[in-house]
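Removed: one protein chain of the complex. Kept in place: all other protein chains.
The chains carry the letters A, B, C, D, E, F and G, assigned in the order they are written, with residues numbered from 1 in each.
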Amino acid sequence: MNPGQEKLVYTLPKCMNDIPTHFCPGCHHGIIHRLVAQAIDEFDLQDNTICVGSVGCSVFIYNYIDVDSVEAPHGRAPAVATGVKRARPENFVFAYQGDGDLAAIGLSEIIHCANRGERVTIIFVNNTVYGMTGGQMAPTTLVGQKTTTSPYGRREDKEGYPLKMAEILGSLEGTAFSARVAVNNIKNILKAKKALKKAFQVQLQDIGFGFVEFLSACPTNWHMSPLDANKRIETELMPYFPLGIFKDKINE
Amino acid sequence: MNPGQEKLVYTLPKCMNDIPTHFCPGCHHGIIHRLVAQAIDEFDLQDNTICVGSVGCSVFIYNYIDVDSVEAPHGRAPAVATGVKRARPENFVFAYQGDGDLAAIGLSEIIHCANRGERVTIIFVNNTVYGMTGGQMAPTTLVGQKTTTSPYGRREDKEGYPLKMAEILGSLEGTAFSARVAVNNIKNILKAKKALKKAFQVQLQDIGFGFVEFLSACPTNWHMSPLDANKRIETELMPYFPLGIFKDKINE
Amino acid sequence: MSRIEINTLRCKGCLLCTSVCPEDILIQGDDLNTNGYKFVICDETKKENCRGCAFCAEICPDGVIEVYKTVKSKKRDS
Amino acid sequence: MSRIEINTLRCKGCLLCTSVCPEDILIQGDDLNTNGYKFVICDETKKENCRGCAFCAEICPDGVIEVYKTVKSKKRDS
Amino acid sequence: MSENKERLLVKGNEAIAIGAIDGGVECYFAYPITPQSDIPEYLSRELVRLGGEFVQAESEIASINMVLGAAACGKRAMTSSSSPGISLKQEGISYIAGSELPAVIINITRGGPGLGGIQPSQGDYFQSTRGGGHGDYRTMVLAPSTCQECYDLTIWAFDLAFKYRNPVLILGDAILGQMKEPITRWKEREINPNEGAEWRLTGKKGRKQRILKSLYLDEGAMEQHNLRLYKKYKSMETDLKWEEFMVQDADVIAVAFGSIGRIVKSTARKLRGQGLKVGVFRPITLFPFPYERIRELARSGKKFITIENNTGQMVEDVKLALCGICDCGFFANMPGKVSTPEDFIQPIKDQFN
Amino acid sequence: MSENKERLLVKGNEAIAIGAIDGGVECYFAYPITPQSDIPEYLSRELVRLGGEFVQAESEIASINMVLGAAACGKRAMTSSSSPGISLKQEGISYIAGSELPAVIINITRGGPGLGGIQPSQGDYFQSTRGGGHGDYRTMVLAPSTCQECYDLTIWAFDLAFKYRNPVLILGDAILGQMKEPITRWKEREINPNEGAEWRLTGKKGRKQRILKSLYLDEGAMEQHNLRLYKKYKSMETDLKWEEFMVQDADVIAVAFGSIGRIVKSTARKLRGQGLKVGVFRPITLFPFPYERIRELARSGKKFITIENNTGQMVEDVKLALCGICDCGFFANMPGKVSTPEDFIQPIKDQFN
Amino acid sequence: MYQDVIIAGFGGQGVMLIGNILAYAAMGQGLNVTYMPVYGVEMRGGTANCTVVISDEEIGSPIIFHPRSIIVMNQPSLNKFQPRLVTGGLLIVNSSIVDTSSVPKEKYKTLLIPVNNIADKLGNIKMANMVALGAWLGATKAVDIHHIEDAMTKMLSSLDHKLIELNKKALQEGFNIGAKKSEI
Partner (left out) sequence: MYQDVIIAGFGGQGVMLIGNILAYAAMGQGLNVTYMPVYGVEMRGGTANCTVVISDEEIGSPIIFHPRSIIVMNQPSLNKFQPRLVTGGLLIVNSSIVDTSSVPKEKYKTLLIPVNNIADKLGNIKMANMVALGAWLGATKAVDIHHIEDAMTKMLSSLDHKLIELNKKALQEGFNIGAKKSEI
């Protein structure tokens, strides 16, 4: 290419459909969707992937990422993914779940899936609320945080402390990779990409269960502007939900 | 009392009914039932206790321990106990669950109950199999152990490793006491009594959730004589499931 | 001499008690009870040694054993 | 000079892009698009400084931005 | 509607929550799901303020089992959800029925099957009236069609639950849950400290142990238990409830429940305007079902058409009522289709031929 | 029964497991529960030996959802359980039906409600035939009455599941699951690698993306979906199946299914011995139900009695069939009561008056 | 007395609020009323709408497929609901942002009102919804304006007094326009 010549350096990932999203302004789901799609492209997996969608604001993931997809009932994506992977071990299988989905109703399924060491990759979007249903308390809601069902703020002696899924799953033998990342700034986005890559690799290399927890903003239900919500990730979420890698069998 | 005079030093706890048990010969459920009953007597709780039974070989606990009782569906005792305790915080509430009940179908309920710090006490009997239904694999079945549904032995790469519930629950903020004990010999029985006492105290003193995991023999489904089964507790279970206290807010 | 009472009708012959008795007093008998179990009995030759420690009763899954302890004559009344 | 293209119809005016642009090129405009959002535009005065770093595009939740980089003339062709 | 009392403009969901409060609910356990989340949102605020217990459970299964626990203590306990969530509660509901405990369960349905959608639908009629769980049990089922009824029937539901020691289900849909209408509160919240004193768990102090369970293994015990339950379900017929709207002189009676019931009333008014004698029969208790009254009306020579927002469920009950007298027409408003009075004009007219 | 082929003496549960293997099951997911645990026990050994997948799931919910996943890949997938476990699967079954996926679900029932007991019962008829889950869906329901039928119908169930892309339920009880009887295997296990090639998920290589889901939010979409499903359920009537036993000249026909069906046949033989012309009609497909054939028989003047091991469920279908022609007697053998042919003699005799 | 209306616009335009105020006012006047919002994920799309039915008789259906009047605050709402309006029905259009050339005028009683601009002039573009509601009232006289004002005071109680007064002014302004325009 000649100097001065223009090159398209950033556009939608190949496996993503070029359509408007249904997300609210400033919702991180959109960013996370794209990171997942980039990873699929990077490993050239579009033709070979089966996506397991879940119920939550990400319910339309199959509209955005152009891969074969099946819809799991609320919380059951890890079980559905297990069924898919056992049926077609030759496929790359990932599921995408919210924090209500994964840490509340689906807690048993995710732990057992990880513990069995299923060769699947789980993308976990922790936005500390039930987004889709209008901002109710989630198992990851911070202590003191007001939601529509914790109108007086989450009380640690009644509702307990937020669950740290990346740590809990990281402690299980079957988990080959577990990390917590964020997409609130460019540095963290780069780290998130690396983590995603590893969570893909542990499946592709038949090592075990792969897991990435994303801290994610929900401006709508946090009742914040998108920019303030984005800031909250760092100021309020990270102190309780530290970013980091909690298990990495590739580097062991 | 005069020297040479006789004194009854061991008989059934006051709150236990004097009836034959339905357990198989050498089953530890019988010992654990009695330890629980002794603790109830010790704290003088018989009149004030509500017991939540579960589904498993211990399903008839209410026939043996003479306290008000309600029967929970398989795995849901922690949720039922939550309902009971919220309804009647003035009562002492305990549930008694097997490993299939607590660590398989009821995993979500026990973790959330502990995480909320519900003021209830959970007695967990880990005999590494589904006793009542005839010896199927449990989440606590040891790697390599043959059961009726793991006829080739539990395979770590397909079924994963046994879950260590006392450790997992101990790691949650809401848990005030968590320990693993055994009743295979007198020394361990004494330790078990102490642990039980603390698991009662954290509820009585409104500190949080109390949990005791008992390693328990199931001669029938281990296809062992009662004595051999009793030995297996030490030779095979303890190396993987170490006895110990994993959380103790009383001593903190 | 302390002593134990065995409710032989309820004994299931699991022998756990035999594994903890410091004096090896408990042994399996030859008879079946009405439930078809070979219940344990006291070894008549050792019976006298019973310490009343209640280990046997503590471990018996079926609550079959009651223990009577005799206060040692050396001790003062209390 | 590198440059970006903004699909203003799809922009939701969240302004995340403005928070990461090292050159502060992106600003909120005054107009609403057909979805009722005040979409972002390039600050015409700073536009030229665009580095083609694609930070804005990386963070945009709605995939609104495409980035075209101009190969620096100092570098050799590759 | 009393003109003197203050009227509140509230959603059906809120009317249910307010009805629960005035009906004396002490413990409420739920898990969010559209289109009923206003109920937990309201009660997390108001019930907690009044000193009641609200737990947002980790799942629908946990919440129904918390209800079981609180109900065993003789408390007025409630849970609410929507179709898929209610499916998940089926095992628990069966246990509550089997253990003969009182409980109020709200189902503000959505369209199914599966994830379906949050549109109005009456697809859960069978599940509600035939005991979607296992075993031969029944829940009482009440179907409101206005916000006022949402309030009234919730209060009644608690009374019935304790009268029969049985779960009582309120079956609404997205229209009822989401629409706002004025309601009048007519009941003061009161908690009866002696309710269930004969059977509830309190610790056995001063009396014999109580065991609340559904396990019956001894020979003949389960048979007896089932027979007793069966008789209890039969006895519920003393609490039948329905609305008759212009049936007296009607030639054709449209049978419809819940939100469709009110919409069909609009249709009937329109058709009366066209000179057609149309009446509406709206069952309010879906179980027990007012078979006898329908049979009576049929004997007087009227024609029937059932209209539902599903592919045909209550129509079976109407047919069972009409058995041997006449048949029943049926019009299926497909789940997901938002119905308007116009939709039902032709189907009803067709009955006149 | 061919006398040449080797006969195996197996439990009904095992016959189902063997039927699953010969029917080409590739993935089986289950959770233990009496009285069906022989199925996972058999398949954990034999299916795994043949290279199939068996996962003992952590719960009934997980297992039905694993079935959903495997079914989405076009595999012959199965789960089995018993009443309370089946209640827990209702949400998943509704999703599978809503997503139009093939699956075989075995319910070897116990007595309910609640924990109930492991005694024989037919208390889950409504749940099975009316879609115990939410929404307007149906599962095909097959009711074997011998171990041979356990085997035969399991094979057929897989074929039907793929034919209709719908869950097919086998409804047995503790008698059938636990009794041993000789069976003859007549089918070789074969796996069709192209089954479901038009819709299954394999990765999109070489074609457009496929989405298997039950969510329909766009205006009119759910309505259309429900309409299509409704038509599909109607079309299942081409696969109706039942047994007629001495009905030709019968004055009274006893209608009974499953294990009760075979026991009533013994009663009929006894009554024939007493000179009473009794026949037995045994529906084998419970959904779709053979309404038309029963109606036909009724038109020829026969009397009917339904006998069930519950308080009256299938009798509603028989009544719906007979609607307007005649009524139907009913005898309830209470769940938990182990029935013998003698129990039914008097009730049937009573029909002759 | 019977009246129904569908009110539709962008999420931020306050269409649900004026629907609520209208319903509340109707109740205050002793009428029967139903208010039916869209709900759930439908709201994520960025448009919102609600239906209000007012009557002195029992109200059957709270859902109206062919409304007697509609208030459309943006283009997509016009496109969606105008075809369903009954012939001769009342069509109130926010002409500040809707392409008025696309508005059919013959079949309906059409009021093109630049509610955004009017509100802007009054001091706050956010009150455009009140102008629209006022216009509808002026045209239909379905509910007394003082009941609307009471309802408004109750619903906007979190705002300071001055803002409420401004809102009332916007309502009145709209009412006047509506009344005048519909006389023609």
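In this section, contacts are C-beta pairs under 8 Å (C-beta built on N, C-alpha and C of every residue); 3 or more make two chains touch, one makes a residue touch a chain.
The shown structure was predicted, so the numbers you read here are calculated from the model rather than taken from an experiment.
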item: Candidates F:89, F:185, F:225 or F:265 - the one touching the absent chain; value: F:265
item: Which of F:174, F:321 or F:334 contacts the chain that the document leaves out; value: F:174
item: Touching residues on subunit F - with respect to the absent chain; value: 3, 7, 9, 34-35, 118, 174-175, 178-182, 262-267, 269, 338-342
item: On subunit C, residues whose C-beta touches the chain left out of the figure; value: 32, 34-37
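The criterion applied here is as follows: only the chains that are shown with their structure count from here on.
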item: Smallest number of contact steps required from subunit B to reach subunit C; value: 1
item: Whole-Å gap between the CA centroids of subunit C and subunit F; value: 55
item: Centre distance in Å when subunit A and subunit B are each reduced to the mean of their C-alpha atoms; value: 36
item: Overlap residues in subunit C, where contacts from two or more other chains coincide; value: none
item: Set of subunit F residues in contact with two or more other chains; value: 55, 58-59, 61, 84, 91, 95, 99, 114-115, 213-215, 217
